[in-house]
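Removed from the display is one protein chain of the complex; every other protein chain stays in position.
Chain naming follows the written order as A, B and C, and within any one chain the residues start at number 1.
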Amino acid sequence: MLEHRERLRVRWVDTDASGRIHFTAAFRYFEVAEFEFLRSLGVSYAKSEADFPRVSVAATYKKPLTVDQVIEVRIRLDRVGERAVTYACEICHEGEPAIEGHVTAVAVGPDGKSRPLPEDLRRALTS
Amino acid sequence: MLEHRERLRVRWVDTDASGRIHFTAAFRYFEVAEFEFLRSLGVSYAKSEADFPRVSVAATYKKPLTVDQVIEVRIRLDRVGERAVTYACEICHEGEPAIEGHVTAVAVGPDGKSRPLPEDLRRALTS
Amino acid sequence: MLEHRERLRVRWVDTDASGRIHFTAAFRYFEVAEFEFLRSLGVSYAKSEADFPRVSVAATYKKPLTVDQVIEVRIRLDRVGERAVTYACEICHEGEPAIEGHVTAVAVGPDGKSRPLPEDLRRALTS
Partner (left out) sequence: MLEHRERLRVRWVDTDASGRIHFTAAFRYFEVAEFEFLRSLGVSYAKSEADFPRVSVAATYKKPLTVDQVIEVRIRLDRVGERAVTYACEICHEGEPAIEGHVTAVAVGPDGKSRPLPEDLRRALTS
């Protein structure tokens, strides 16, 4: 099963007045892991002929994260469809799960309509 | 059913290199609506004795949003539990739904453990 | 002298673990005021034939701002050059200055090179 682990550090700008990270930071961490996962497979959204807007995202929060903590974002390919790809994400701190979630991105053409995944991306994700 | 509608404008900083909003903007819009909803009821997370971290959030994206568009965020009280509250959110542009989602916040005490909702918040949300 | 005042509210997502706003929030507030200033003059960066990247920005911080405060962003046209425009910005809370700064944007063409300000923008800013 295709999977990637990305080590990140929680940054000051990720926090809010609760002293913990703002919940949206989780999705930025997921996104970094997603881009690095694709980079590790030799493909890239940014160089692709398609755009990849998100159609569905979710996260559940189990443990608070605070500035300077080193976290590991584990991203796993969950499903490759004809036009969309879903990733399962887990953020761990010191081995314990802190945040879980998923992200589904759909391939979109210049006309803004969904289209089949570009061939290089499909091949990288299904080989 | 308790509900609030908040008119916002999509800002330049909310966009990304796709030309549309970055998907995390949706959660910032939800959050503004949530704070204004509570303000309309005379209560406030920021002045509360408890903290309100999110334990579960999700969004689905139906239509792209772009800079300068005026949007309406419709937030509806979905469920008030003993220790948590769930909001259903919908973002519309020109009357059509663009993003839907939900946010569940849990009340947390100074020890970081969940606690019953503060009485003023419970009363405002259940009256 | 061309000037615009924009009333905003400090949002939860603007704060950091200090309990105050993260300093970058100031530039987001400046940007909202800049876009609304142009809108009040009937022009828009987003609909322009040029791009308007910032070439110089600065801010000084005098008073902390915290969540839920209502602030006023005062933006004043400071200088209109051949290819660039500079705004002076001041953020006040309860009548007292909290943040001051400036932003200089330059007009850029599709080739990424600086170009004269589009005629509609120049006319709006100099009339």
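Here are some notes:
Everything below uses one rule, namely that a contact is a pair of C-beta atoms (placed from the backbone, for glycine too) under 8 Å apart; a residue touches a chain by one contact, two chains touch by 3 or more.
No experiment lies behind these values; they were computed from the predicted model shown.
Contact with the undisplayed chain is limited, among B:S48, B:T66 or B:S114, to B:T66.
Where chain C meets the omitted chain, the residues involved are 17-18, 20, 23-24, 27-28, 46, 51, 53-61, 64, 112. Interface residues of chain A with the unshown chain, by the touch rule above, are 11-13, 28, 31-32, 35, 39, 44-46, 66-68. In the full complex, chain B touches the hidden chain at residues 12-13, 15-20, 22, 24, 66-67.
Convention: only the chains that are shown with their structure count from here on.
Taking each chain's centre as the mean of its C-alpha atoms, chain B lies 27 Å from chain C. Annotation: 32 Å between the Cα-based centres of chain A and chain C. Chain A and chain B, compared by their mean Cα positions, are separated by 22 Å. Multi-chain contact residues of chain A, defined as those touching 2 or more other chains: 17-18, 20, 24.
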